[in-house]
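Missing here: one protein chain of the complex. Every other protein chain is in place.
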Amino acid sequence: MDIASVAGLLLAFGLIITAIAIAPGSSFAAFIDYPSLMVVVGGAIAAAMISFPLKTFLGLANVLKKVFLNRIEDIPGLIENIVSLAETARRDGLLALESKVEEIEHPFIVLGIQMAVDGTRPEVIEDVMRTELDAVATRHRDGKSLLDQMGRFAPAFGMIGTLMGLIIMLGNMSDPSSIGAGMAVALITTLYGAIAANVLFLPFAEKLGFINKQELLAMEIIIRGIMAIQTGDNPRVIEQKLNTFLPPKLRAGSQEAA
Amino acid sequence: MDIASVAGLLLAFGLIITAIAIAPGSSFAAFIDYPSLMVVVGGAIAAAMISFPLKTFLGLANVLKKVFLNRIEDIPGLIENIVSLAETARRDGLLALESKVEEIEHPFIVLGIQMAVDGTRPEVIEDVMRTELDAVATRHRDGKSLLDQMGRFAPAFGMIGTLMGLIIMLGNMSDPSSIGAGMAVALITTLYGAIAANVLFLPFAEKLGFINKQELLAMEIIIRGIMAIQTGDNPRVIEQKLNTFLPPKLRAGSQEAA
Amino acid sequence: MDIASVAGLLLAFGLIITAIAIAPGSSFAAFIDYPSLMVVVGGAIAAAMISFPLKTFLGLANVLKKVFLNRIEDIPGLIENIVSLAETARRDGLLALESKVEEIEHPFIVLGIQMAVDGTRPEVIEDVMRTELDAVATRHRDGKSLLDQMGRFAPAFGMIGTLMGLIIMLGNMSDPSSIGAGMAVALITTLYGAIAANVLFLPFAEKLGFINKQELLAMEIIIRGIMAIQTGDNPRVIEQKLNTFLPPKLRAGSQEAA
Amino acid sequence: MDIASVAGLLLAFGLIITAIAIAPGSSFAAFIDYPSLMVVVGGAIAAAMISFPLKTFLGLANVLKKVFLNRIEDIPGLIENIVSLAETARRDGLLALESKVEEIEHPFIVLGIQMAVDGTRPEVIEDVMRTELDAVATRHRDGKSLLDQMGRFAPAFGMIGTLMGLIIMLGNMSDPSSIGAGMAVALITTLYGAIAANVLFLPFAEKLGFINKQELLAMEIIIRGIMAIQTGDNPRVIEQKLNTFLPPKLRAGSQEAA
Partner (left out) sequence: MDIASVAGLLLAFGLIITAIAIAPGSSFAAFIDYPSLMVVVGGAIAAAMISFPLKTFLGLANVLKKVFLNRIEDIPGLIENIVSLAETARRDGLLALESKVEEIEHPFIVLGIQMAVDGTRPEVIEDVMRTELDAVATRHRDGKSLLDQMGRFAPAFGMIGTLMGLIIMLGNMSDPSSIGAGMAVALITTLYGAIAANVLFLPFAEKLGFINKQELLAMEIIIRGIMAIQTGDNPRVIEQKLNTFLPPKLRAGSQEAA
């Protein structure tokens, strides 16, 4: 679970709740209005449903899960993994990898090793893996774009709700004492829209961008590694090649030995 | 018919209507103002007429039809189709395709097959098909840009209408009791503009972008397929080539057999 | 004359006038304020004068004329024209084109033919024509940018005028009955700015973009045609080459014959 | 001095002054507020000081001088100049240029000729001149960015000043008669910010962009010219080459002679 995201969310909502609690003459009840919530959240969801293909929209849950549960790709561990596979392949032949496949967690490595073990031609392996990488990149782009758009639609529906509230209030001015309350309710929708966008959707979209970049880097490293294993490269050379994707501090082996 | 778009629209308008219905002291009549509707919708249409060539503007109806009625291109089915044509061509010769042309639905395949059967030179076939693809891409871009612009002009005319309403109201302040009502009517135009942009034009533009991308992908696959058929490629090889456009899960054949 | 632009303008102003006419308690006089008009139009012009080189700014009249009077380039007719010149050149030699130059309307064809007849070397002809095309493209870009900027400055000066009006009004609050009128006058400037931008400058800029693209396409076709004529290409081949710039439906010749 | 910029500025401020003068119940005193001026101008300057390296910020005066005093590069005259140098070099040898250097105004030509006369190798000359061109381009980009940023900070500080004014005013509501005046003063800061951005900074940035483009074009032409002179090219050929940078109407020589 991503500590920073959770801490950030707790901080944001904690601040808002504290600010309400310490304000003289304020009450939490004044900040809860279900129709406003319905217009902002429902409106953003409706606009996203119209904007995106059904499949992309239904991926929203997965996208959110990913923002919170993202296991940061452990790139140095990944490289170690690939190097260890390369050693096995060098020592005992490509077929020996079959028994090791089960221990591997990353499904993309499994896919590549499986094909290598099956004797698939290198061009075909690379082709299949790159197509998969492209498909993942597209899914990433669509997922981020979904959150970005909801971050744009939420304040828009906040404004729509506030305009509706103002129009209702202005049509009932016979009782001037109710003006303040009506206006307050109208403004809540704008508040909800601003919070939804700036605490949830836009920061989530930003975070998703970072997670996606890391995930694609891992896939790129795996493709390079699998191709090198199949070619029968020396495990040390493979390690050196893959290490260039890392900043020096994090590198497992040392280039100077080369 | 696209379920997500229709459901999204029903949801959006359902939310707005419900929010009005449950608000105390509100009435639907307060939200209907024909001159406001006229300024927003008419204004956005007028601005689009000035902005775009007549032909592009007249394509608006088609663009909207496409957003709702889009049959998602069935890419795997399309590839199967092309492979089956390739098998016929291999078995019975290119001319045998003539009898099969009538069964094909996709007009772009028909165009290509017709030229291949007529013995048109490959370069000319590719040239004609690519020009058609370019023309479709341009038409797509213009269509999306039309919706994007209307999504920008609608709120602008909403603001223009509200300013006009405010100016009229401020000129009639002799009767203070009418101020509330005048202000409400003025705000309705802004509300209409915001709804037109955020429920209709902008989500439609977004959706159109996805539909267009899918359509161009299908055309690209068809071009590759027709060229391969004319060259006399092995149907299995053609299938493999075209399958690289798909994510592995959706692929008809299996690469491992290669 | 461009029907769509004129119809769009009539529609936009018609809507605005109708909306004022049918509003109860409204009068056209309330919407006319010369100082506001002066600030918005004069301000946008002044800002454009500071922003652009004098020559570009003085081209504004031409740019506006072009938006309204644009004769859409008749690309198929243009190709026919070039093919007919190619036939003459093939039959009677390049010099025979001299007598035909007078019949040609498009000055860019005349420029090219004149150089070809004079025996100018092909590289020089292409060079001269491409430089002219680049110069036209730059002029186009500057013209569109001029309208875009005025579409941005007009609302800015609308806001400046409204702020001035509010400041004056707020300094004269001794007579409360005049507040409404003062406020109304202040808002008129914002209204003018919004109309100038959304009915005039921004749609004009958009339209100009389309006209320019078409004009550059015609110039590109002419360059290709003149070069082919000088090389002595077969008129049929020239036609086929130039036709690839057109969508299939509009093509004069038929590729199948090739 | 650039007529258009000066005329535009006079027009803009003339309009604003006239609008104030003819408004009933208005006075110039109502539009002058030194603290507001201080917040807007000082704030934009402070933000620019924080944003830019000291050297870039100190170049602001030069940048402004350039916007007003820009001598439009006389490209045809420049080409004539270079051709005349080429003629001298051809007739009397490269060394003969030494005596002519003093007559040349453009320091960039002097730099190039000096190196050519000194017998510097062509690669080194081009290298030195291109590095200078790159440095000028970077300085240009920074200068334009400085004006652009100030055009963004000025309205932001206008808003900051207005918020400050409103907060002060709202804390002194015991005397309701002063509300109008307080509000007027608060709004003046926003007005100053809008004028600073839309009359000064943003149009200046735009104009600077045009001046810079012209200056870089002149430097490019000079580099080409100097290299050609050193190679000993025929002056007519040099003229022809450099003329391709000009639209046909402005060309000194005639290509047809080639």
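Order of writing sets the chain letters: A, B, C and D. Residues in each chain are counted from 1.
Just so we're on the same page, contacts are C-beta pairs under 8 Å (C-beta built on N, C-alpha and C of every residue); 3 or more make two chains touch, one makes a residue touch a chain.
The model shown is predicted, which means the values in this text are computed figures rather than measured ones.
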Can you work out which residue in D:8, D:143 or D:161 touches the chain that's missing from view? D:161
Absent-chain contact - pick from A:37, A:101, A:191 or A:216: A:191
Which residue numbers on chain A touch the omitted chain? 2-5, 7-9, 11-12, 15-16, 18-20, 22-23, 25-27, 30-31, 72, 177, 179-181, 183-184, 187-188, 190-191, 194-195, 197-199, 202-204, 206-207, 210, 244-248, 255-256, 258
Take the complete complex as the reference. Which residues in chain D touch the chain that isn't displayed? 35, 38-39, 42-43, 45-54, 56-57, 111, 115, 118, 120-121, 124, 127-128, 131-132, 135, 149, 153, 156-157, 159-161, 163-168, 170-173
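Assume only the chains that are shown with their structure count from here on.
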Not counting chain C, which chains belong to the same connected group? A, B | D
When chain A is superposed on chain D by its C-alpha atoms, the rotation angle in degrees, nearest 5: 145
Provide the C-alpha centroid distance between chain A and chain B, rounded to the nearest whole angstrom. 27
Just give me the whole-number Å value for how far the CA centre of chain B lies from that of chain D. 44
Make each chain a node and each touching pair an edge, then name the shape: line, ring, star, complete, other. line
The chain pairs that touch are A-B, B-C, C-D
